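Omission of a single protein chain aside, the complex is shown with its protein chains in their original locations.
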Amino acid sequence: MITLSYFLTFSSLWVLTALFDSALYHYSIWEGLKYLLFNEISMDMVYLISGLLIGLAFCIVTDIRLYRNKKKGNQAKGNKN
Amino acid sequence: MLKENISLTQLEALLLNFLLGSAIVIGIGTDAKNDAWIAILIATLIGGGTILFYWFLMNRLPGKTLYELLEFCFGRKFAILLSHGYIVYFLYNSGRVIRDFGELMASALMPNTPIEIISLTICFVIGYILYLGLEVLARTSEIFTPYLFGFIFLLTIFLLVSGQIEMTRLLPVLGEGFKPILKSLFPGLLTFPFGELIVFTVIFLNVTDTKKGQKASLIGVGVASFLLIFSSILMIVTLGVDGILRSNFPLLSTAREVAIGNFIERIDAIVVFIMMLGILVKGSVFLYGALKGLEYIYKKPFRYFSIPFAMLVAFYSVLISVNFADHLQEGLKLVPYFLHLPFQFGIPAVMLVILLWKQRKGKKNKTGWNYGSNQKAKKNPGT
Amino acid sequence: MAPIRRLRKTRALKKIGEIKEGKEIVKQEPSNSLLSLKKTLSGAFGKSSDFRVIEGFINGRAGILFYLESMINPKQMIKTTSKLFASKKDAQPFNTLDEFRSFSREIFGGVRCKSLKDDESVSQAILNGSLVIVIEGLTEIVSFHMLNTEKRALAEPSTQTVIRGPKDSFIEAVSTNISLIRRRIKNPKLTFEKFTIGKDTQTSVFIGYMDGIVNEKVLKELKDRLNGIEVSAIFDSGNIEELITDKTFTFFPLALNTERPDSAAANIMDGKVAILVDGSPFALMVPAVFVNFFEISEDFYQPLYLGSFLRFIRYLSFMIALITPSVYVGVLTYHQELLPTSFLLSIIAQREGVPFPAVVEVLLMEITFEILREAGIRMPKAVGQMVSIVGALVIGQAAAEAGIISNIMIIIMAITAIANFVAPVYSFSSASRLIRFLLIISAAILGLYGVFLMLILMVAHLCSLRSFGIPYLSPLAPFILEDQKDVFIRFPYWAMNNRPKYLESEKAIKANPVASPSPPPMKGE
Partner (left out) sequence: MYNRKCGLAAAFLSVFLLTGCWDQRELSTISVVTGMAVDKGEKGKYILTIEAVNAQELNNRTASGFAPSTVYGLEGDSLEGLAQKMNVAFSRNLIYSHMKTLIISEKVAKKGMLDFLDFLERDREIRDDFNILIARGVKASDILRVTYQFQKSSPLKLHAQLDSMVKNWGGDPDVRLNDMIEALTSTGREPVMAAVTIKGNPKKGKSIENMQKVTPDAIVTLDSMAIFKAQKLKGFLNLNDTRNYIWIEDKLRRTSLTVPCKKNHYFDARVYDNGTKVEGYLDNGKARITVRVRTEAYLNGTQCAADLVKVEVYKKYEDLLEKTIKKNLLNTITKVQKQYGLDIFGFGEKVRQQDYQDYKKVENNWEYYFKNAEINVNVTARLRRSGIRTKSYLTNIKK
């Protein structure tokens, strides 16, 4: 769930940024999306990308933990019933 | 943990730091030239009205956040869509705030440190603070607020002593009439920083005393505006209008003018760190707004989202604009019209209309309109 | 060898008893239940050479005495046993506990008599320094508390000294400590409750508080936490502290410890709870908040302005101890522009020829200092002097003269170290000691920006801490105006008529408002 939200928000922001860029630099949205990926990423972006990956790992771990807890909770409920 | 509570003082501290945040970094109302302070003064009145409007809106359904209000007005499905919009909006704003600070650091203090590192580290701190919760954020801002006052006070004294202040720079007052003031008011000052208070609609319900909350937030806005006006005047009388217009960071340039004897000079680096506090609070509050939205949509405690989304903010703080001019122009030309106005005033206004209509209808049929009020128990069970 | 000796002794006693006893008294031989108890106890304590069993006849009935020789006051023991076994002519065999009690009253005087039900409690009583008596025919086993209360004399506090103020301090014996507090607060509301903690050590732990003042929520929470402790051994209040505080993974102590009875009493009067552990000369005070670690009782014994000033100095030195080395590193390696020109030039001149980067220099010196400090504490006192001399030479002169360390670094080090010693509570200074290293490292990576980030992280962490539900940074955050009387400065004593509000005590008002003392009107007024 959290991972999903992460991706969803990530792509929404991507589109928003591309939209603004395309409006400022007068090119189409598709170009904007593409340029973000290839042109604007600077060399030190590596740090941020690793930050993103850490965030992603965090999401996945939390999701797994939540899933396990839910399972356990369900089992406990099942036992009670 | 049960509902997080923030006291009135904390609300004021949050508002103060929030409003000063990036506004004090890049300077506001500069379109009005040496009447910037008048513009801010007028904007303050509007800002006070704005926050009262938000309070009024939130008081229709007490104990609910913006997102639950959206649900009440538009239904869950449409509310999720709008909430997503708000989340993106808040995250984007948070990124902008962080970027402001990153540019400041990269331009003024550490030109060889990659801005990415600065963004990443500060976002990590923000993520950690929010992981600890809103209370911690409020308390942290409370702790640091006195330093803000102390700093501006000291800066004034230093500038006075070093003889950099020329009051005549304020003249002529209203030389060009009200036109430039209006120009700087709309949409500039209206949306930034005052309209951005929309994010506080997710915080209002955490205030211990909602009745006094309105008054406290008015005080907060008032004090913040006072400081903004004060610093604006300070900048004008120290740098002159041209100096401000040519500065990327007027307050920093102002602080560079300080030189007393051979000891107190070069305090500009300290300015940066004082600004850091405002940035931190503003960035965190925006991120918190987004996190609450995520909590609403996905029904998971917002803490789980804090670290990943802080990283997201760090990423986008750098990606949103290629260079500083891009950053500024986006902020001047695009963001106010396409993001600020609809999200700060458009949607809330529509919501208010629907709310009033629904409530009148509700009162007529006496059927409970407060459905969904039993959704409060789903807070973080672990902590 | 031990059993044989014990046997001989018991026999000898028996003989004496027999000689002294008259012939007319009918002796009852010990019954099976008595013997089985003896067997189990001898089995349990069998190998300890200080476990004693004495068999004899008490008023004609067979009785056995169990005790631990090392725990019992020998003088009292001799007095009582000789009376106990000395049978009187008109002795009546007793059948009920009450009868035995009235019999024993003149022998044991006021010593509390306790009846025991099962084997477990019997061995507990023996371990606690009681004399356990089993008598044929009585359904209950009785014990008399005759603990040998050997203890060191009251001495001056060793870690929390004052110039003006009481000079006594807690000692290892908990009963003395309780009496020290009671002597200061003569109030029946002062309550001490006992807990026995530690499965194997059975350490007695007392909590002391003012009934009706203390925050009931905190008290209940504390009791729950104490009852929840399940460890085998407790030796010091430090053990308890770690087991009951809200968060273990923090640099900051969440319970105040004091070895001064007056500050314990003052804290109890404010509405805190004192935890006294048998065997520990340190009392824990909970809940403790950040500002408590800067207050000492002496602030109120000193003149007003001095007390306030000293408190300010304490906060200042905390900050100095925390950030000086990291600011040094940050400014010297990142922000030279911050320094005035002449100062910068003098530092450059001093550092010319120093072979290490500033951060290595700082870490080197800090670690050297920490080693010296630890050595100074652990060394036998006679050698301790040596350490300080060698240390002063190493840190002070030799290093600078050899050109390994710059002089300015030594000044920084010295200020840091001395500022660190200002902290009134030792456990609190450890926080600034440890965080200092984090700050130095972050300063080396990101300069002053790193230092500020780290400080913000620290404050956020502090804000998140709670001590028994009380926010750690209160009354600063959440800000409580009324409590500012006793934070950065202290108000006159007559103005302190409220208890700290952040403690949420039941009775907030300490005393009725008192007018400030005023001199007689001046002439002509």
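Just so it is clear, A, B and C label the chains in written order, and each chain counts residues from 1 on its own.
The criterion applied here is as follows: a contact is a pair of C-beta atoms (placed from the backbone, for glycine too) under 8 Å apart; a residue touches a chain by one contact, two chains touch by 3 or more.
Computed from a predicted model, the values in this text were never measured in an experiment.
> May I ask you to name the displayed chains that the omitted chain touches in the full complex?
The chain that is not shown touches these displayed chains: A, B, C.
> Among B:111, B:177 or B:261, exactly one should touch the missing chain; which is it?
B:111
> So which of C:303, C:353, C:380 or C:520 would be touching the chain we can't see?
C:353
> Touching the absent chain in the whole complex: find that residue among B:246, B:299 or B:363.
B:246
> In the complete complex, the non-displayed chain touches which residues of subunit C?
Against the missing chain, subunit C presents residues 352-353, 401, 403.
> Could you list which residues of subunit B touch the chain missing from the display?
Spelled out for subunit B, the touching residues are 103, 106-108, 111-112, 114-115, 242, 245-249, 252-253, 322-326, 328-329.
> Give me the subunit A residues in contact with the hidden chain, please.
24-25, 39, 42-44
Please note the rule applied: only the chains that are shown with their structure count from here on.
> Using mean CA coordinates as chain centres, what's the subunit B-subunit C distance in Å?
48
> Which integer distance in Å separates the CA centroid of subunit A from that of subunit C?
51
> Quick one: subunit A and subunit B, Cα centre-to-centre, how many Å?
The separation of the two C-alpha centroids amounts to 24 Å.
> Listing for subunit C: what residues touch at least two other chains?
If we look for residues of subunit C contacting two or more partner chains, we find none.
> Mind pulling the residue numbers of subunit B that touch at least two other chains?
In subunit B, residues 117 touch at least two other chains, as defined above.
> Taking the complex as given, what residues does subunit B use to touch subunit A?
Spelled out, the residues of subunit B in touch with subunit A are 84, 87-88, 91-92, 95, 114-117, 119-120, 123-124, 294, 297-298, 300, 304-305, 307-312, 314-316, 318-322, 326, 329-330, 333-335.
> Show which residues of subunit C lie in contact with subunit B when the two form their complex.
Subunit C reaches subunit B through residues 334-335, 337-342, 446-450, 452-453, 456-457, 459-461, 463-464, 471, 473, 476-479.
> Considering the complex alone, what residue numbers of subunit B touch subunit C?
7, 9-10, 105, 109-110, 113, 117-118, 121-122, 125, 128-129, 132-133, 135-140, 142-144, 262-263, 265-267, 269-270, 272-273, 276-277, 280
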